[in-house]
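With one protein chain removed, the remaining protein chains of the complex are shown where they sit.
We just call them A and B in the order they show up, numbering each chain from 1.
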Amino acid sequence: MSDPGRDDPATPSRNGWVGWLEKRLNLTEIFSFLTHFGLVYAPVDTTRPVREVVRELGNQPVPSYTRGPRVLGLLAAILFALQGITGVLLAYYYRPTPEAAFESTRTIVRDLPAGWFIHQMHHWGAYLLVAIVALRLIRFFWDGLYRAPREVLWWSAVIMAWLVVQLDFTGRLLVWDSRSYWSTVRGLEVVWAVPIVGPVLAFFLGGRVVNEDVLIRFYVLHLLVLPALYLAFLYFTFATLRRVGLSTAGATPAGPTTTFRRHLYSMLILSVLVFAVIVTLAMLLPFRFLGAADPYATPHGIRPPWYMLAPYALLQKSSMPAWLSGAGLLAAGLGLLLLPLWTRREQGWTSPQRMRLWGVIALGIWVALSAAGLLIDRLQVPR
Amino acid sequence: MQEPSERTQSAPPSDDSRRRFLSWLSRSFLGLWALGAAGVVGVYLKAPEKREHVAERLARVGPLGEFPVGEARLVRHGITPFYVVRLDATRLTAVSAVCTHVRCILGFDRERRALVCPCHDGRFDLAGNVLSGPPPRPLPTYEVTVRAGDVFVHLS
Partner (left out) sequence: MRTVPRAWWCLAPLVAAPLAAVLLAPALTAAQPRAIPQPATAPAAASAAAGRCGVCHPAERVLFDKSGHAQEAVHCTSCHGGNDRSVDLAVAHGAGFRGRPSRRDIPGLCASCHSNEDRMRAYNLPVDQYALYQTSGHGRRLAKGDLSVAVCSDCHGAHDILPPSDPASRVFELNIPKTCGTCHGDSATMKARNRPDVFRQYMSSIHAHQLFDQGNRRSPTCVSCHGVHGAAPPAVGDVGKVCGQCHTAERRYFVAGPHRDGLLRAGRSECASCHGDHGIEGARPQRLSTLCAQCHGAGSSQAALGGALWTEYRGAAQEIDKAVALIDRAEAVPIQTEDYRARLEEARTYLREALPAAHSVQRETVEGFTLRARSVSSEIEHEIYAKLGNLRTRKFVLLVFWFYVLVTIVVLRRFRDRGARVK
């Protein structure tokens, strides 16, 4: 096992500074903070010195989360961390007033050294993050990972996906160029059109007219409120994962296993790859923005954000009466959220195979509605 | 668990040192990531100095007729504000308005024809020399020319 002489906190070890700190601070307790965020899977004994604890943890067997569909959650966490770092860097120079928002963004993108790089990484990271949380949701649905005892997991996943979409929506306005400004205006109209829930959401978002108050509100939501909520739900996710795991119900809980140490290295490799992909996207496909937003001039062909195209088609463009389409949308949303509750029976309409069918149909309807939202605008707007 | 014994059974020293060298090499290679990230973030975070455009080194402050004799006017010129003082009918002088102590903006005392700092009561004469108080250095002065009735100040 371990050499008592080496690991005695009273004895200066080869790397003296750890021992020096160990005498003054419970390093293990600080390390155990990481367990809250899922980095470590076993409870940590805070009475033991940290190096011993770490080495022991390293040898523990853990399911391999860096293989197959299980990697999605990990990817989402890595991307979120990346977004946080680049977001903080951007916040050093961004100014959230209508007069200065576009100018400061332009300064970052054009004038500051490496500013374009950080901005592009944030932009592409956002796209990837939205894709990953959506995929994760689909994978949970497909594999039936919403049934008991994984209801909390499902709710966390749904809410985190929704939060990411909100982050995208609020972050998009901050650029304050004409495309994002008007796309937000249209998006807010869609939000407002959802019955009951819509006006409540719009209340938090700041109303209907996009002005300087809304910009500051979006800024605060994007930087503080939504990330904090996301982290809270991340916390829940890990807490529930530790209890219920990700193995498909019924199958043996054996995916490939590895030691924790190897798992960490694999995670590091994955992070490097993800980082490299984002950097490549950032360098090769830069984001182009139009001129500064002008509340009195609407350019042609600006649509609501892509994730709002389906509700847009349903609520604002269909000939159904508003109460019907709104109620339909609300029912769909509630159905998604409360999925675990109305699929408790494993036979009949809610059997796993049938659920997959419903899922495919629902996704198909969503895609069709989004396409309709896209095309209706294109057909109406003379080009 | 098996490390100590493995160590005693280790390969000849050259292998060991080679492995250590490779290990050091790999670690420093990975350390380059940290250096790269620190470099990028550092270069990005360095606050851009509000560069004074070269064109502003020659400031036109107004027609000569607008400077009464014995009065000073504060010109708010970026980070180098200065006073333009009309000494008499034919002479003007321009002197920095930033105190050399802790960078407060000086006030102009007309009776004493001096510049006074409100923070610690440092005093300068109109040539920039320190008369009294904590300022350690004299104020920079700037060349003033009058061309075609306009007053120009050369900051460099």
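One rule holds for everything that comes next: a contact is a pair of C-beta atoms (placed from the backbone, for glycine too) under 8 Å apart; a residue touches a chain by one contact, two chains touch by 3 or more.
Predicted, not measured: the structure shown is a model, and the values here were computed from it.
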(message) If I consider the whole complex, including the chain that's not displayed, which of A:Arg261, A:Lys317 or A:Arg356 touches that chain?
(response) A:Arg261
(request) Could you tell me which of A:Gly68, A:Pro149, A:Gly291 or A:Gly364 touches the chain that is not displayed? (result) A:Gly291
(request) Write down which of A:Ala276, A:Leu357 or A:Ala371 is the residue touching the left-out chain. (result) A:Ala276
(request) State which residues belonging to chain B touch the missing partner chain. (result) 2-3, 6, 26, 29-30, 32-33, 53-55, 58, 145, 147-149, 152
(message) Need a quick check: the contact residues on chain A for the chain that isn't drawn.
(response) 58-59, 103, 106, 109-111, 259, 261-262, 265-266, 268-269, 272-273, 275-276, 279-280, 283-284, 288-289, 291-292
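Just so it is clear, only the chains that are shown with their structure count from here on.
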(request) Going by the contact rule at the top, pick out the chain B residues touching chain A in the complex. (result) 1, 4, 40-41, 43-45, 48
(message) Per the contact definition, I'd like the list of chain A residues that touch chain B in the complex.
(response) 1, 3, 89, 92, 107, 111-115, 117-118
